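Structure first, then comments.
Here the complex is missing a single protein chain, while all its other protein chains stay put.
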Amino acid sequence: AEVCTGPGDLALLPARAPGAHKGAGGEVLVVGGGPYQGAPYIAAMGALRAGADIVRIASPAYIPMPDLIYERLEGDVITNDHLETILGLVGRADVVVCGMGLGRASHDVVLAVAEAAEKAVFDADALARPLPAAKETIYTPHAGEFARMTGAEPPVDLVPRARSVKAAATAGTILLKGPVDVVSDGKRVRFNRTGTPAMTTGGTGDLLAGMAGALFCHLPAFEAACIAAYANGRAGMRAAEERGCGMLATDMLDFIPRELFGRGTPG
Amino acid sequence: AEVCTGPGDLALLPARAPGAHKGAGGEVLVVGGGPYQGAPYIAAMGALRAGADIVRIASPAYIPMPDLIYERLEGDVITNDHLETILGLVGRADVVVCGMGLGRASHDVVLAVAEAAEKAVFDADALARPLPAAKETIYTPHAGEFARMTGAEPPVDLVPRARSVKAAATAGTILLKGPVDVVSDGKRVRFNRTGTPAMTTGGTGDLLAGMAGALFCHLPAFEAACIAAYANGRAGMRAAEERGCGMLATDMLDFIPRELFGRGTPG
Amino acid sequence: AEVCTGPGDLALLPARAPGAHKGAGGEVLVVGGGPYQGAPYIAAMGALRAGADIVRIASPAYIPMPDLIYERLEGDVITNDHLETILGLVGRADVVVCGMGLGRASHDVVLAVAEAAEKAVFDADALARPLPAAKETIYTPHAGEFARMTGAEPPVDLVPRARSVKAAATAGTILLKGPVDVVSDGKRVRFNRTGTPAMTTGGTGDLLAGMAGALFCHLPAFEAACIAAYANGRAGMRAAEERGCGMLATDMLDFIPRELFGRGTPG
Partner (left out) sequence: AEVCTGPGDLALLPARAPGAHKGAGGEVLVVGGGPYQGAPYIAAMGALRAGADIVRIASPAYIPMPDLIYERLEGDVITNDHLETILGLVGRADVVVCGMGLGRASHDVVLAVAEAAEKAVFDADALARPLPAAKETIYTPHAGEFARMTGAEPPVDLVPRARSVKAAATAGTILLKGPVDVVSDGKRVRFNRTGTPAMTTGGTGDLLAGMAGALFCHLPAFEAACIAAYANGRAGMRAAEERGCGMLATDMLDFIPRELFGRGTPG
C-alpha cells in the first residue's frame, strides 16, 4: 500500500448522484466557540467548501454568514445548560465537529456529545482526558494536544512517531498534525507531506477539522482524515503562493473546492 | 409549445424603460427568518440580483447588508404581534416572498400575508396546510413540501409527476423543485433541466424563491417561475464549474445577472 | 459654456499635494439612518471612494465597516437628544451629508445641522420644508423630492425643466436626478446624460450624495454636483455592463475611483 497521501486518494470521493436531494452532501454540526469566536466559523466554512450541504454551528459566539445555520447558545461559554439543545442537533447531523474555540471548561458537554454521536471529529480543546469517543471518531491533535491525549510527546523521527500514533489510535483514527502529518486508525499508517510553513497561522487546523467532518459524511474515518490532510495542505500551498507568510486561514477556503473536486461540473 | 425551459424564455423579460424612476425594477418584501437567519437574506439577495430595485426583509434575524432594507421584528420568531407591521409592508410591495427560515409556528401570519398580498411566492415553511393563497401565487416546493401541501408524494417518473403538479396547481403556479423541475399553472406544464447535483447545498432554494419574486413583479406567475428555475439552474451550473460540490448558494449570486440580463447595458 | 457634463469636468479635480497630511482629502460627516440602515453607509462609502479621507457616520444604525468611523446615536431614530453630539461633529467636518435613511421625524435636527454647517449636501428625507440651508448647499432631489421642496412637479421637457430648477436654486445648487440630470446654481445650468436605467435600484442616490459631499470638500457646489452626477452615472454604466438590471448600488463603488481619478498614481 502507498505510504503517503496523494492525488490518487481523491478517487475515493463519491460522485454526487444526479437525483440527489437537499442535504445529500451531508449535514455537519459544529460545536465550539466561547472564549474564541472565529474558530468554529472557520471549521464550518471548511466543511461547506469540502462538500457538506448543511452546516449548523452551535455556539455562544455569532458571526453573521448567510450560508451557515446558527444555533444560538446563550451566555459566554458552552455548559450543561445547553446540552439538551445540542443533543437535539447531534441527532440530526451526519457528523459532529467539536472542540474549536471551546475553552477548557466545557469537557462534560464534549463527553456527552461523543456518547450521542454516530460520527465525530474532535479537535483542539476537546482533545483532553477523559478522551471523548463517538461510535466512529477522528481526532486531529497537534503535538501538544497529542501529548495531552496520550500522556507523552510524540517522537520527532517519523518512524517512531508513526508507531506512537498507531499505538494511540485505539478509539478512532488519529490525524497528528505537523510538518509531516501522520494518520493512523490503529492498523494502517499514512504520511501527508502537503502543506507549507506559512500554515502556522491561526485557523488552519480549524479548517482541517471542518473538512474532515464533511468528508467523513461519506467516507470511513481513515480515508476522510487522509484526504482532508492532503487537500488542506494543498490549499495552504496554493494560498501561500499568493500571499506567503501573510496568508490567512480564510484565504485557503477558495482553494479547497478545486483541490477536492477539480474544475468542472460534479456528478 | 415548447416543453422545456430554455434561453428563449428570457425574451419575455421586459426591457427597463430609459425614463424609469427609482423602484421601477420592482419592490419585493421578504418575510422569513426566526429559527434560521440566513435564508431570507439569501432570498433577498437573489431578488436584487434578479432585477428587483427595492428589497425589504421583515425578520427577527438581522444580517447587516447595506443594499437591503431591514424591517426589525422583535423577538426570536414571527408572531401575530408583528402582523400590523408586516401588513403595512405588504401593502407597499409588488411581490411578497414568504416562508424561508420561518419555522412552523408562524403559519397564522403566513395566511394573513396571503390574504393581503396581490402577488406572493410561498416557499419552505409557508408550504403547509391550510395552503396560503394570494391573488396571484407561486409555490416553490421540493418533493417533501409538495407532499405536505397535497397529501401525496409526487411520482418519480416525469409524465405522471407533471400530471400530479398540474392537478395540484389550483390556487396558483407550482414550481416543483427536483433533478428536473416541473412548473405548472394548472393548464400548462414546463420542465426545467438546468441545474447540477452540487445544488443540493443549503440556500439554493431560497435563492430561487427570491429570483421568482423579482421576476414576478413584471411577468405572470407561470413565466416568472419558468425563468427563475431556468436561470437559477444555470447559475448553479456556473458556480459548480468553479467549485464543484464545494459551491455555496451565495456563490451563485454573481452568476444570476449574466444569465438573466446577458452582458451589456440594459434597456 | 458647455451645456453637458463630460470628462473635461474632471480637470477641475485638484491634485493631492505631495506633502499632504492625514485628512487632506477632506472630512465628511454623514448624518442619517434610523428607519433605514444601509443608506448612510452607502453614502459614506461613496464619499471615501470619491476621495474623502475621513468619513464619520452619526446614525442610530450600525453596520461594521472598518474604514468608516461610527458615531453612535442611541435609539431607533435621530432626535433633538442627539443634537449636541451631532453639532460637535458638524464643527469638525468639511462637508455634512444629511438625510438618507432618516425618516420624516427628524427635520428639526436637519434644520439645526444646516444652521451650523459651512457646507452641506441635503438628500432624501432632508428635502422637506422648511428647506434646510447651510452657508453653501447642494440639494440632490429626485422629481418627487423636488416637488416636495418647491411645491411643484418639475416639467418633463428639458428646457422648461432646466428653467424650473434654475428658478428653484435660490438657497444653493440643485442637482435634480432623472433620466437626464439637471444641475443649477441659479445662474448656470448643466445637463448630465451619463447613467443607465439599471440605476433605478435602491442606493444609487445615496451614493451620489456621498460623492458630492467628498468633491464639495475641494470644489464649489456647482462643480462638485456636476462631477458627482457625471461620475456616478459613469460608474453605474460600468456596473450595468457587468450585471445589467441585477446590479447593486454597492457594485458601483469599485468603479467610482477609476472614473474620477483614472488609473495611475495620484498627485
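Labels for the chains are A, B and C, by order of writing; each one numbers its residues from 1.
FYI, contacts are C-beta pairs under 8 Å (C-beta built on N, C-alpha and C of every residue); 3 or more make two chains touch, one makes a residue touch a chain.
Values in this document were obtained by computation on a predicted structure and should not be read as measured data.
The absent chain, not drawn in this view, touches the displayed chains A, C throughout the complex. For the options A:Ser106, A:Thr150 or A:Thr201, the residue in contact with the chain missing from this view is A:Thr201. Only one residue in the set C:Ile69, C:Leu83, C:Ala133 or C:Ala171 touches the chain that does not appear here, and it is C:Ile69. Seen across the whole complex, the unshown chain contacts subunit A at 36-39, 41-42, 45, 62-64, 142-143, 178-179, 196-198, 200-205, 237, 240-250. For subunit C, the residues touching the chain absent from view are 16-25, 48-51, 53-55, 64-70, 256-258, 260-267.
Just so we're on the same page, only the chains that are shown with their structure count from here on.
If the chains shown are joined wherever they touch, the resulting network is a simple chain of contacts running from one end to the other without closing. In summary, the pair subunit B and subunit C forms a contact in which the copies contribute largely different residue numbers, shared numbers making up under half of all those used. Note: centroid distance subunit B to subunit C, computed from Cα atoms, is 34 Å.
Here the CA centre of subunit A is 49 Å from the CA centre of subunit C.
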